[in-house]
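The complex is shown incomplete by one protein chain, all other protein chains being positioned as in the whole.
We just call them A, B and C in the order they show up, numbering each chain from 1.
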Amino acid sequence: MRNLEHSMTASPAPLISVRVLVFAKFAELLAREEIDVTIAPPATVGDVIAKIRASIPAAKALPPELLCARNRAHASPSDTVSDGDELALLPPLAGG
Amino acid sequence: MRNLEHSMTASPAPLISVRVLVFAKFAELLAREEIDVTIAPPATVGDVIAKIRASIPAAKALPPELLCARNRAHASPSDTVSDGDELALLPPLAGG
Amino acid sequence: MPFLTEDALDLPRLVAQVAAPERGGIATFLGLVRNHNRGREVLRLDYSAYGAMAEEECGRIVAEAESRWPVRVAIAHRLGRVEIGEASVGVAAAAAHRSDAFEACRYVTEELKRRVPIWKREFFADGTEAWVDPTAAARTASVEARRQ
Partner (left out) sequence: MPFLTEDALDLPRLVAQVAAPERGGIATFLGLVRNHNRGREVLRLDYSAYGAMAEEECGRIVAEAESRWPVRVAIAHRLGRVEIGEASVGVAAAAAHRSDAFEACRYVTEELKRRVPIWKREFFADGTEAWVDPTAAARTASVEARRQ
């Protein structure tokens, strides 16, 4: 037990992978429909978006406030992400 | 002119005739769908209904407050009637 | 087009009466004949009306709604025998903005029930029949409420 706890604290937690789906106007802007992001935990939806803004040049044109989803439900930038999550960047909704 | 005015004041105004339509439950109660009423002017919708209550025995069973119409529009008992008017006694409405 | 009809109500036709390229929102209300009323099993209804006044009153209600909101309104009400599950009344209101359509549709539905001279006779499963009197139901409900 002591050894296990020690090793968990000492070695960095493994990175987590999330898939980010991109739709409509944003898919056009980024010229892609999904982005795989690997990030160190603990990470939030906002952290994932910040990493996309930093790594994809076209993403700098995304609006400062983004509607986003996590696992097919509306999410807030402060929500924590888990390995395997499906995130999404949603342009302004226009259903109806 | 004098003569005419004099004769108008002196002789009683001619009686007026109205037709009273009766519907649904009230038509069953009174065993008829219309009642012709002749009454001395000036008379109101309420006067006509009072005359019906007084002259038709079954009409005593009509509720004390009645929904009524004059010339195909909702009317109040205090509305004045004119010769040739079409009145109606309306049981509680149940459309829809 | 008359508001009262002996024919089955056709909701798409009612919608078509008010739809137009500049009116993007259509609210409708459909009243269906229920199989129960106040705890008794109902087999069918028979609607009757003071036809001439009912037509005029529907026209007045439509005109009121169309002057109060920027809408087009249609009404259809059945007369005669109507079976369980069939529509007895239909209202459609179309507007450029959905809030106007919703509000006008509701107004017309409420006013129609309150003002249009239509009556219905219920035929019960036990073989009896009776005129429907919503005011008697309201009186009973208020007496029962006072008892509690």
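We take it that a contact is a pair of C-beta atoms (placed from the backbone, for glycine too) under 8 Å apart; a residue touches a chain by one contact, two chains touch by 3 or more.
The shown structure was predicted, so the numbers you read here are calculated from the model rather than taken from an experiment.
**Q** Name every displayed chain that the left-out chain is in contact with.
**A** Touch partners of the hidden chain, whole complex considered, are A, C.
**Q** Just one of C:Arg44, C:Arg60 or C:Arg106 touches the chain that is missing; which is it?
**A** Candidates C:Arg44, C:Arg60 or C:Arg106; residue touching the omitted chain: C:Arg106.
**Q** Take the complete complex as the reference. Which residues in subunit A touch the chain that isn't displayed?
**A** 21, 23-25, 69, 72-74, 88, 90-96
**Q** Touching the hidden chain in the full complex, which residues of subunit C are there? Just list them.
**A** 11-12, 15, 19, 21-36, 84-85, 96, 98, 101-102, 105-106, 109
The rule we apply is simple: only the chains that are shown with their structure count from here on.
**Q** Would you mind pulling out the distance in Å between where the CA atoms of subunit A average out and where those of subunit B do?
**A** Once rounded, the distance between the two centres reads 79 Å.
**Q** Among the residues of subunit C, which ones contact at least 2 other chains?
**A** If we look for residues of subunit C contacting two or more partner chains, we find none.
**Q** Got the subunit B residues that touch at least 2 other chains?
**A** none
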